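Let me begin by presenting the structure, written as structure tokens, before commenting on it.
Taken from a larger complex, these chains appear in their original positions, while the remainder are omitted.
Letters A, B and C mark the chains as written, and numbering starts fresh at 1 in each.
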Amino acid sequence: MIGATHRTQRVPGSRLRAALIGTATVAVLVAAWEAAVRIGNLPPFVLPRPSQVVATAVEQAPLLGPHVATTATEAVLGLAMGTMLGWLLAVLTSAFPTSGQISHPVVLLSQTIPTVVLAPLMILWAGYGLTPKVTLVALTVFFPVLVAATAAIRDVDAEYSDTVAGLGGGKAHQMWLVRLPASVPGALAGLRIAATYAVGAAVVSEYLAGESGIGVFIQRSRKAYAVDQIFVGIALIAILSALMVAAIVALRRVATPWQTNLVST
Amino acid sequence: MTTTANSTGRAPEAGRSEPVLSVGDLTITFPASRGGRGGSQDGGLNVLDALSLDVHDGEFVAVLGPSGCGKSTLLRALGGLLDPRAQVEGTIAVPSDASGRRATAWMPQRDGLLPWRRAMANAMVGAIAAGVPRDRAYPRAQQLFEEFGLAGFERAWPHELSGGMRQRLALLRTCLAERPVLLLDEPFGGLDPVTRRRMNAWLATVHLTEQAAAADAVARDASTTGSGVVLVTHDIDEAMTLADRIVVLSDRPGRLLYEARARQGGEERYDRGSLLSALDC
Amino acid sequence: SSTDTDTKDEAALDSATNAAQPLTPVTVVLDWTPNTNHSGLYLALANGWYEDAGLDVTVIEPGETSGLQLLAAGQADFAFSVAEGLLPARAAGADVVSVATVIEHNTSSLLSLADEGITRPRDLEGKNYGSYGSDLETAIISSLVECDGGDPAKVDHVPLVSDDFRIGLTQDQFDTAWVFDAWDTLRLSEVDGMDVNTIAFRDWFDCIPDWYTPLLATSGAEIESSPETVGAFVQVTAHGYAAAMEDPTVAADALIAAAPELDAALVTASADWLADKYATSPQAWGQQDGATWDRFSQWLTDNDMLDGDPSVDGAWTNEFLPAKQ
């Protein structure tokens, strides 16, 4: 016999819990890294200790601000542009399959051409400024959004489009009332992937032709064989990426209020 | 065996005028499902068999028949919503409005509420899809929420509504489309007897008047015909109370088994006995 | 080339007789994709000279990974590297040692289209320099321009987008860039027939130091644990470069056979050009000079590019070369 006397039960503060566990995991990882370097006696040239990296970061702090600002700007702009593009294309191609069949090879190409090849052409076309970098980030970002949103639209129950069509709704109505909202969770999943890549893509684009940015900082550090500075750069990438992802997760709560089962990840 | 009884005042005699909606010798077959349906259904499932049915201006037709005989399939065919893999033979003619769209509003058996819209927003889907201006539809929706016992739930998500509330909301949505022809698939299935009779009465009186007006409005634009309702139900009393004509389909593949018109005037609109015996076949 | 076949046959015979003795595995990391800087290595490989010396050599193309890191981590036995990498690595605690220089003097230069009229460092004033973004470049360019009476502040540093200098130079992305004569300059001038100017670093050693690039490095640990292997490898490699200096065509063929993706015309031209640049004589290949190391190290320190003490004396040795000084 399963028995229970209830007094108002509530969901536990799972968001706080998640943050705590996440922080603890990072702390354990960093400690493990420190221990591994000390025990394995690796030369700092191969893998510096986190304590060294922190020391370097503190020392270099005044330098880092502008670099971080540049990269963050590129990443955010690229993410916004790429998301719009990917989502619109997803909705468009789901409504007009032929447009999908036409754009498909172009999209695939845009994802398979290595950046090193694309970059010179991009510079030819857009110069050295922010544009080519934002474009490269957008190019990285739009694809996961496109694919995940397309899948979400496709997987939406035919019941819903039928309902709208059965009330006299045309293609545009089905798009606006069913496809677009149905694509939101998928687009957000794509965006979650894209947000993780955005900062990295911005950094790579800075390798190609940058004067400022975390990518430039890392590249200079590499040329100067300053391995600890490279790791400062990596830590910055990780932190920026984590912030982007956190923003997307928060966005999901706002953008899909009908979903109550919003647990973790 | 096709029985024809007298018609009510509103519904014209069969054949007297052009039907609003007409189905001729309709046969629908679903192909074997991917990977095979298995058993006797392999090689396709014949659902409707040479079904003919006319709905005349202002007529309210109730369709009865055993579960799985093809009632929902018929309604989907009328609404233009058939699975594209279905093989269709015969003719279907439905009225269209000025812009060339079907003049029908379909209510699915499983409410079809959109999970991402709150109750009121779901209701407005009917108006939006059918192009009814918001400033006419919204006040009407508010009033219907009241009448349908949904007041206070305007901002609830569909999953926060009970089964019967969902169904009432789906009917509300369908009515907001203001289409001349209604295709209703068991709209009152999940309701308790009291609510059901209340909704029945509402549909019979208030709505049919408005719907005829909608048909007139449409007719003024285009040169199309009038209004009509096709109601699928399992409730014999409901059918007898509401319908000008009752059609009973046979077991799958659905054929026309019985057809009766409501008697004008008299107490008993239909001969309950023959109807029941048709259903028991 | 019948001599080529003969030596190959000899090698085959030798290895057959030595079959009982297992070969010592040796890993060499390149500093780039295969090119004429590696001619001696590939020639020795093609002739089986390493097997003859009891070595089983694996060549790794590192791409973006630094061979010095792999040396320090014990994942490689030898690495092609450069002095400006080796010294900071030592300063950071990596025990890596240069055992031979591949080319006696730095063959870097600043390349520009002839139209630009850049023939000496001070001509860089008002021009765009296409930069990899390293501190070393900034310091070298500044020293050169200043030494030649120009104002380094008037040189514009713009980022290099592509390592195809033809694009950058012709599409006005930059006016000049740091290249290696034996490869890039030859490509543009000899193979593509473009009209280019160079400012060779070796003509300006009064203003800037000379340094070893590329060089062949190993780790202190390797020298400690298996000096014979180091000796054998360096000697065979030296033999390879000596042969490449004597017959550039054979060296070019060996390289093309190993990396057929390369442009044969470029490889041949480069091998010819380098034949008398590797060293003053085939016997002298690999010899390093303490003074060159000291001056370069000092220069790095003076220009804030060396953080710590590289202990220069331990950074290099000629000990394993055939002709000891």
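Just so we're on the same page, contacts are C-beta pairs under 8 Å (C-beta built on N, C-alpha and C of every residue); 3 or more make two chains touch, one makes a residue touch a chain.
A quick note: this is a predicted structure, and the numbers were derived from the prediction, not measured.
Across the full complex in this structure file, the chain copy numbers come to A x2, B x2, C x1.
The rule we apply is simple: only the chains that are shown with their structure count from here on.
If each chain is drawn as a node and touching chains are joined, the picture is a simple open line.
When every chain is reduced to the mean of its C-alpha atoms, the one closest to the centre of the whole protein set is A. Between the Cα centres of chain B and chain C there is a gap of 84 Å. Centre-to-centre spacing of chain A and chain B amounts to 48 Å, using the average Cα coordinate of each chain.
Counting only residues that touch two or more partner chains, chain C has none.
Residues of chain B in contact with at least two other chains: none. Partner chain B is touched in their complex by these residues of chain A: 159-160, 162-170, 173, 177-178, 181-182, 184, 256-258, 260.
Within the complex formed with chain C, the chain A residues making contact are 42-46, 116, 119-120, 123-124, 128, 208-211, 216, 219-220, 223-227. Touching chain A in their complex are the following residues of chain B: 76, 79-81, 97, 101-108, 110, 112, 114-117, 125-126, 128-131, 157-159, 173-174, 177, 179, 183.
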